[in-house]
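Have a look at the structure below before the remarks.
One protein chain omitted, others in place.
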Amino acid sequence: MQRTLVTVLRRLALAVGLVLAVLAVNFTLIHAAPGDPALVIAGEMGGADEATMATIRKTYGLDRPLHEQFFTYLGKSVRGDLGTSYTYNRPVIDLILGRLGPTVLLVLTALLCAIVIGTGLGVLASRRPDSFGSGVVTVFSLVGYAMPVFWTGILLVILFGKVWPVMPIAGMRDVRAFGAGPWQAALDVAHHLVLPAATLAIVYLAQYSRLSRASMLEVLGSDYIRTARAKGLSDAVVTFKHALRNALMPIVTIAGLQFGNLISGAVLVETVFSWPGLGTLALDAILGRDYPTLLGVLTFSAILVIVANLITDLSYRWIDPRLRGR
Amino acid sequence: MSTEALSPWREAWRVFSSNKAAVLGLLMLAVVAATMVFGPGLYGVSAFDIAGAPFTAPFTDPKLWLGTDYLGRDVLAGVLIGGRATVLVGLSAAAVAVTIGVTIGALAGYFGGWVDLALSRVTELFQVLPALLFAMVLVTLFRPSLTVVVFAIGVVAWTGTARLARAEFLRLTHLEFANAARALGAGHLRLMLREILPNALPPLIVSATLIVGAAILFEAGLSFLGLSDPNVMSWGLMIGSNRRNILECWWAVTFPGAMIFATVLAVSLIGDGLNDALNPKLHLR
Partner (left out) sequence: MSLLAVEDLSVEFRTRRGVARVLDRVSLGIERGQTLGVVGESGCGKSVTALAMLRLIASPPGRITGGRVHFDGRDLLALSEDEMRQVRGNRVSMIFQEPMTSLNPAYTVGDQIAESVRLHQGLTRREAIERAAQMLDAVSIPDPARRVHEYPHQFSGGMRQRVMIAMALACQPDLLVADEPTTALDVTVQAQIFDLISELREKTGTAVMLITHDMGAVAEMTDRVAVMYAGHVVESAAVADVLREPLHPYTRGLIACAPGARTVAPGQLLDEIPGTVPSLVERGAGCLFAERCAHVQPRCRAELPPHSEPAPGRTVMCWLHTQ
């Protein structure tokens, strides 16, 4: 028990270190970019006048030596001060927190669908590795991977915008749903979520079905599966209790490793469906040369990935007892 | 016929060429490559020029097979030439990514100890930065041009290769042949480049192929967002610039997207074929 606690604390320390490293990367970017760092911080088209620039130089200590600047920046960031968006005239942190929810909702829904359905398909395919259905899963996984995610999204927009208009193709809420009860509001968001989440899920669905098929095939050939069958357990128990849990390992690994890619995909999907998340915020920030907001989004999405990795790491210990106490 | 005389590479080619999907991938790639190399010259229409009325549907005007986009630009012209930038950037970015990845992974795996620890931490850092966002930041801060896009993608896409190269070097560094070369007085550089790298090549080649596919998707994504060079036509840019009008001219986004899809599919089929051919442990079935 104590060893588990120590491991968890160690993992947490590493995660905090990574967050600091991400901030260091941000700092480097601000100073490595061509031009005046103050301008970068202000954002070029934010309409920063001389007075604002002077304030920025002073708050960030831009006249001081570089290492002092670094610690000033670090100190401010750690306290949650990621600067001010001069485009919106609001603290960056407020902007980001307002957009974090929709992105997390989108990403988690897609990931959950991809893992559950993908793994399910892979398991089905692994039970008859040479069957037609198994071949379909293989083809589907190749096709799903090769489709550019924004193109998939656009095809869905065309399909549901023109041919079969049963799904909303943009935004997260319907104006008509404002002022409705909480259940109706949730239902409205869910309705808007279908297409973006499906778009994002398809890519990963393809990969997980393929991965879980391979992983299940390997596990099903192992000695302890033979033991389980020799005990008289039914096919379902052998597959889902004895095989699946061991086959989950590579799936969880990839899910953790790919969380960053998932967020990258979300940027594109949000753009296609005008989903009000971090991705659209980042794109708006780019169009408005609003660098503090852009860097803030980068920092926060990195934190999301770090948290996801932490969860992955801890779930290993649940799946494979051999890793406990390491 | 004697099979023993075949070199491992010849044997790999034999396995690869007997794989129908991989050969299909190779054919598809050849067609795509021919299209973008010879297509624009043969067709002779600029992808940026206004060629007809906006929103001309495909197969209605005999001069504009694939119709025109929201500005009246010829979609076929864009489809033909749009692959050049995409594939060029994809290949160059993959080369950058593989170079960084192999270098970092090789150093970490070969030297071990604190070098490994430090480089593994760096790899971890780049793994948590969402690649597209990071590339978006780089492109924005350093102005979009093909070179910046190549480096932006290269800088975010190397971590997988680094992990793989590290594992391979870790495994190979202490094997007999490497020890023998070391005993004969081979220096670090010689050992790494001449002795270990050739043995680590098969999985690295497979991984490099997969990165080419990923880098093409990546370039397409950046262009779609309008973050690549606006003066170079590419499939992603075509889709991105027609984004607001997709319900009026579905053809302007569908055809370039299908080209990206076909290219990436071809590359992944080839990658799968290479994987089967070069990683013999997977032959047991």
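For reference, chains read A and B in written order, and residue numbers begin at 1 within each chain.
By our rule, a residue touches a chain if its C-beta (ideal position, glycine included) is under 8 Å from a C-beta of that chain, and two chains touch if they have at least 3 such contacts.
From a predicted model like this one, the values you see are computed outputs, not experimental measurements.
Novice: Identify the visible chains that the left-out chain touches across the whole complex.
Specialist: Touched by the chain not displayed, across the whole complex: A.
Novice: Among A:Phe71, A:Tyr224 or A:Phe240, choose the residue that contacts the chain missing from this document, as touch is defined above.
Specialist: A:Tyr224
Novice: Hey, which of A:Pro34, A:Pro65 or A:Gly232 is the one touching the hidden chain?
Specialist: The missing chain is touched by A:Gly232.
Novice: With the missing chain put back, which residues of chain A would touch it? List them for me.
Specialist: 130, 222-224, 226-234, 242, 245-246, 319-322
Please note the rule applied: only the chains that are shown with their structure count from here on.
Novice: Any idea which chain A residues touch chain B in the complex?
Specialist: 18, 21-22, 25, 29, 32-34, 40, 142-143, 145-151, 154-155, 157-158, 161-162, 257, 260-261, 263-265, 267-268, 271-272, 279, 282-283, 286, 289, 291, 294-295, 297-298, 301-302, 305-306, 309
Novice: Touching residues of chain B toward chain A in the complex: what are they?
Specialist: Per the touch definition, chain B meets chain A at residues 121, 124-125, 127-134, 136-138, 140-143, 213, 217, 220-221, 224-225, 227, 236, 239, 243, 246-247, 250, 253-254, 257, 260-262, 264-265, 268-269, 272.
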